[in-house]
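Note that one protein chain of the assembly has been removed; the remaining protein chains are unaltered in position.
The chains carry the letters A and B, assigned in the order they are written, with residues numbered from 1 in each.
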Amino acid sequence: MSYARRALVVAWKDLLVERRSKETLNALLFFSLLLLFVFQLALGPDRERLASVLPGLLWIGFILSGLLALGRTFLLEREHDCWEGLLLAPGDKSAIYLGKLAGNLVVMVAVEALVLALFVLFFNIDITGALPGLALVIGLGTIGLAAVGTLFAAMTAHLRARELLFPVLFLPMEVPVLLGTVQATEALFLGEPLSAVSHWLQLLLAADVIYLTAGILTFDFILEG
Amino acid sequence: MPDNWGFVIAAYLLAAAAFGLYWRRLCRRERALRAARAARPGAR
Partner (left out) sequence: MTRILGWLAAAGLAAGLVMAFAVAPREATQGNVQRIMYVHVPAVLVAYLAFGVVFVGSIAYLWKRAEAADRVARACAEVGLLFLGVSIATGSIWGKPTWGTWWTWDARITSVTIVFVIFLGYLLLRGMTEDPERGARYAAVLGILGALNIPLVHQSVNWWRTLHQPASMLKAGGITMPASILVPVLVNVAAFALLCAYFVVKRVRLLEAEREALA
């Protein structure tokens, strides 16, 4: 089996399990709906104040739902004793990383699309003009989140305090991604062209490349045992 | 601009305290380890 095919098999397996059980996705969608309520209740009905913090709220929503999704990446293998099966996969272990990453990306993008739609609906914002740029920013940002998250999920999977340690390691690492995406989203919401945020896009791209490369090169050492 | 010597002294004292306490902690643990090893001579 080729490298790409092995990665695809892992992603396919995860998505199939997810499609049959709908464990993660259902809970995540419900969770993001609740987040919207919490934001609304915490900030009050003042429309102008909401509008000024909307990009930040959007990404807090993405990060929190991503945190839950990513933290579960290897839960299936651990709880059902499939860890050894994963280890026995032939060839370069980084294919497993890329497969898991792809599965996470699909789930995260699905949740993010729904959160974005709910934001548009609840907070009555017009983003039709900014949508292509927004898709690019969200895509780059999600890759940055998932690349580190998948790696750290494997790292914390065997630790006692993993629910605690995972966000503690993950959140500070994602500061560049969070800053870049929020700033770019804010500019796009205000109707600025994509060229106005090109420096942020470059930073996000650089972050993605660095995280992905580091993840591919080091994943082998994490999976060892 | 006033001199604010108090802030200068506070900063230097704080730095000295941090380094001093860390140094003392290292020395203490070294000594504790050496004492533990001396207490069970068969270990080495």
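Note that contacts are C-beta pairs under 8 Å (C-beta built on N, C-alpha and C of every residue); 3 or more make two chains touch, one makes a residue touch a chain.
Because the structure is a prediction, the values reported are computed rather than measured.
Q: Out of A:35, A:57 or A:148, point to the residue that touches the absent chain in the complete complex.
A: A:148
Q: Touching residues of chain A against the unshown chain: what are they?
A: Answer for chain A: residues 148, 151, 155, 158-161, 165, 168-169, 172-173, 175-176, 179-180, 183, 199-200, 203, 206-207, 210-211, 214, 218, 221-222, 224-225 touch the chain left out.
Q: So which bits of chain B touch the chain we can't see?
A: Output for chain B: 1-5, 7-8, 10-12, 14-15, 18-19, 22-23, 26, 29-30, 33-34, 36-37, 43-44.
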